[in-house]
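Every protein chain but one is kept in place in this view of the complex.
Take a look at subunit A:
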Amino acid sequence: RGGWWPVRSARSEERWDFHWCDVGWLHEHFDHAYLDEHVRVCHFRNHYELTRKNYLVKNLKRFRKQLEREAGKLEATKCDFFPKTFEMPLEYHLFVEEFRKNPGTTWIMKPVGRSQGKGIFLFRKLKDIIEWRKVRTTLYFWGMSNWNLLFCCVWLLLQDGLRTDDQKDETQVEVYVAQRYIENPYLIGGRKFDLRVYVLVTSYIPLKAWLYRDGFARFSNTRFTLNSIDDHYVHLTNVAVQRTAPDYDPEKGCKWMIQRLRQYLTAKHGAEVVEVLFADMDNIFIKSLQSVQKVIISDKHCFELYGYDILIDQDLKPWLIEVNASPSLAASSQEDYELKCHLLKDTLHIVDMEGRLTGKEKRVGGFDLIWSDGPVSREGNLDTLSESFVANSHLGCYNDRKKQLKQLFRSLRA
């Protein structure tokens, strides 16, 4: 399709130009393979700096400190979109301190390496962790205080309980993060939801990021209440988890397109409030990318399509839950299928293996350029400065990509 031949397997001997690889392949081959000038790969070598929860929190914390030093406290608060997170077991001291300072709050424990909602649970009291799994009679001595000892025992027993038999053969301890659970999510129809937004990064140095206009809100199948902490299904809105919930109806589709959500919120809160909300989301995308800008190994062969998971709270503040490097491209409905097809097509247009674009485009299909070594304005050209700055971001806005692509390619041919 589009004049490309699929190559059966990307062994180093065979010549290939474009590889939509999975992360595993990347880790295995990338360092050893020699890549021609024109070749493109869909991941950055160390994307995990952004996409693994414990690395992300580390990078964000560092970036925030830097921002505070350079630009002051006010500017640094723009980074406060990530709920308080502690890596486990490394930072359990700090976590316990925070935990004790705020009794009665709810925390969520997530494994860093896994996705699709596996291995996640919530707790309010430390004893919940203990009661959550049957305690086995194995003890490890770490030579620490009683309290720490207890925690570490629980920790390792948990590990045991959570791992499958195969995994138990491995000796590594799985890393988790404990994150402050957002107890006041914005609800629609009594249900919690999160947003999946797509951001394409074609280069980190300089930073060039595109935001896709379409996306969706994923609803929990059940009504939200803090009383049912054990109900895995209420709190996790990943479609993968919802699929196994007892009353899940696959035909129903627990998703809204972002356009619908934007309209609903505008009808309820007015256009100005919603503009602020979406501007805050743009801020999340940019700042998170900036925080890893210096760490990611920038390679001109690489690009990456990220799936951002955002949660909105009742004060209409958006929170970053996580960033996915391999966002699910499986479709749960016809509408979903079309979105993902178009997303991929437009990604390929931007990667531009055919070399058709000039590099000065601000919009390609459903993607709008939101950052190009600096903020991108809606008005004017990429190089020129305009007096009034309106961000070139159109999340949840009308996506007439077919028409735009036609016009774009016609003007490029001319």
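Just so it is clear, a residue touches a chain if its C-beta (ideal position, glycine included) is under 8 Å from a C-beta of that chain, and two chains touch if they have at least 3 such contacts; residues count from 1.
Methods note: contacts and distances are computed from a predicted model.
For the chain of the complex excluded from view, the name given in UniProt is "TBC19 protein" [choices: "TBC19 protein", "Mediator of RNA polymerase II transcription subunit 18", "CBPA2 Carboxypeptidase" or "MICOS complex subunit MIC10"].
The residue touching the chain not shown here, chosen from A:Thr51, A:Thr85 or A:Thr222, is A:Thr222. From the set A:Val96, A:Ile188 or A:Leu329, the residue in touch with the chain omitted from the display is A:Ile188, counting the whole complex. If you put the hidden chain back, the residue from A:Ala267, A:Ile297 or A:Ala331 that touches it is A:Ala267. Annotation for subunit A: contacts to the undisplayed chain at residues 188-191, 219, 222-223, 247, 249, 251-256, 260, 263-264, 266-268, 270-271, 333, 335, 397-398, 400.
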